[in-house]
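One protein chain is absent from this view; the other protein chains keep their places.
This part shows chain A:
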Amino acid sequence: MQAKSRAGLAPTASPGLVQRFLKRDSDRRLGALLAGLAAACATLLLLVLAFLLVESLPVLAHWRAFFSSEGWYPLENRFDLMPMLWASLAAATGALLLAAPLGLASAIFVVFYAPAPLARFYRLVLNLLAGIPSVVFGLWGLTVLVPLIARWQPPGASLLAAVLILALMILPTVAVTAIAALRAVPRAVLSGAVALGIGARGRILGVALPAARGGITGGFLLAAARALGETMAVLMVAGNVVQNPSGLFEPVRVLTANIALEMAYATGTHRSGLFASGLVLTLLVLLLAWLGTRVMRGHRHG
C-alpha cells in the first residue's frame, strides 16, 4: 500500500507522465497558485521571526543581561531570562516523562489488545481530551489541583502542578500519534513475526515498537513543543515566581507565562525584554522541530 502511493509522487517513477500533466494550462496555473501559497506561508514564518528580532533589538544589545543571574526586574533594568528558560524546560520534560509512558501504553493497548468497540471508544475519548481548551485545564488546576497540593505542601502553585497539568494536556497528543505510528507498521512485518513464532510481547516490544520508532518519537517532540508553548494553563497553576526550579513544590515562571503576565502593561525596554523571551522560546521550539524531522527521516514507517 505505502510503497505504491509513494511511487506516484516520486520523480523517478514515471517522468513522462508528470511532465505531460504539468504542460496542461490549468495544471500550470494551479502549480503557480500552490507555489505562491506555500511561499506566503514560509514568508509569514520568516516575518514573524524578523518581527521578534526587531522588537527585541533594544535589549539584545545587552544580551549578557539574559545570563546575569540578577533576576527578572525589567523596570529596574534586570533581564535575567535563564531561570524562566530552565523552568520551561523542566516543566516540559517533567510532563513528557509522565505522559510518554502513559500515552505509549494506551496506544499499545488500543492497537494490539483492546476489542474493536473498546478501542473505538477509547480513541474517541482521547480525541475529546485533545480538544479541551487549555484554559479549562488551567481553571481546574487553579481551583482543584493547586489547593490540593497546598494542603500538603504550601503554596501549592508549583512546578509539580504545572507538570501534572501539562502531562494531562499532552497525553492525547502522545497517544494519538503513537496509535497512528503503530497502525502504520506494515502487516507483513507483523505477520512475519507471527510466522517466526514470536510471542505477543516480543512482537510488540521487539518488532512493532522499533518499526514505529520514528512516528512515536516525532509525537513525543510534538508534545514537548506543545508543552513548551502552553501558556494559560501553566500561568494559572505554576506560581510565576522567577527563580531557578529547585524543587517540585517551588513556584516557577515559564517563558510563555512571562509574556502573557506582563505584556499588557509593558512599555519600552520592558516590552523588548518580553519579545526577547518570545524569541528564545521560538528558537527552542524550532530546535525541537528540526530534531523531530531528523528523527522522522531515518524511519520510514509511520
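The rule is simple: a contact is a pair of C-beta atoms (placed from the backbone, for glycine too) under 8 Å apart; a residue touches a chain by one contact, two chains touch by 3 or more; residues count from 1.
Just so we're on the same page, contacts and distances are computed from a predicted model.
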item	value
Name per UniProt, for the chain absent here [options: "Cell division protein FtsX", "Acyl-CoA dehydrogenase family protein", "Phosphate transport system substrate-binding protein" or "Menaquinol:cytochrome c reductase cytochrome b subunit"]	"Phosphate transport system substrate-binding protein"
Residue among A:166, A:182, A:222 or A:236 touching the omitted chain	A:236
Which of A:157, A:227, A:255 or A:284 contacts the chain that the document leaves out	A:157
Full-complex contact with the absent chain, from A:126, A:146 or A:281	A:146
Where the unshown chain meets chain A, residue by residue	71-76, 78, 142-143, 146-147, 150, 154-157, 235-236, 239-242, 251, 253, 260-262, 264-267, 270
